[in-house]
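Below you will find the structure I want to go over with you.
As you look at this complex, bear in mind that one protein chain is not there, while each of the others sits in place.
Showing chain A:
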Amino acid sequence: MVLLVLIHFMISGYMHHIPETRFLRRTLPLSPPGHLEKKTAKMKLLTLNFLTCAVKTCKSSSDSFPLHPKDAELASDDVEVNPELLVNLLPRLDWKALKTTSAELGFPQLPDSPPTIEQLQSDDKLLKDLHSLLMETNLMEGKLVCGVCGHEYAVREGIPNFLLPSHLV
């Protein structure tokens, strides 16, 4: 019972916490080859559509996906819009998870179901929103929180760390 209350507290604790998101544009100047500088790594937001909690027992629950960004610091790249790429990418995405991630980070609300090719080609705003979200947005710092166990995976300098402390392995 105590455990249940604890779990409930951990989940509701972050659910009610609105992530403080800072949106930085173009903060990553390219460095010349030969220098391993800090902050060259970036985590494309799209990565979240493929990641889940690393704790074995969480995987069977649908709440372990997607992970919830917390205290996220984002950075944006300038990438040329490529409608063909989006058309091939959409069928393989978990749209519901993408919609959740997008809303949690304060992006414009996505429609309930993925757009068709025709809709993408005729709706310029939707195309640009999706392009910006999927192709241009990177997570640089913050945490990724599991909706089941509440474990927080740190993202530092664009690299998420999914190694578990030994008691959770």
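Throughout what follows, a residue touches a chain if its C-beta (ideal position, glycine included) is under 8 Å from a C-beta of that chain, and two chains touch if they have at least 3 such contacts; residues count from 1.
Methods note: contacts and distances are computed from a predicted model.
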item: Per UniProt record, name of the chain withheld from view ["S-adenosylmethionine-dependent methyltransferase", "Elongator complex protein 4", "Translation initiation factor eIF2B subunit delta" or "Large ribosomal subunit protein uL4m"]; value: "S-adenosylmethionine-dependent methyltransferase"
item: Contact partner of the left-out chain, one of A:54, A:75 or A:105; value: A:54
item: Where the unshown chain meets chain A, residue by residue; value: 30, 33-36, 40-44, 46-47, 49-54, 56, 59, 65, 82, 84-85, 88-89, 91-92, 94, 135, 153, 156-166, 169
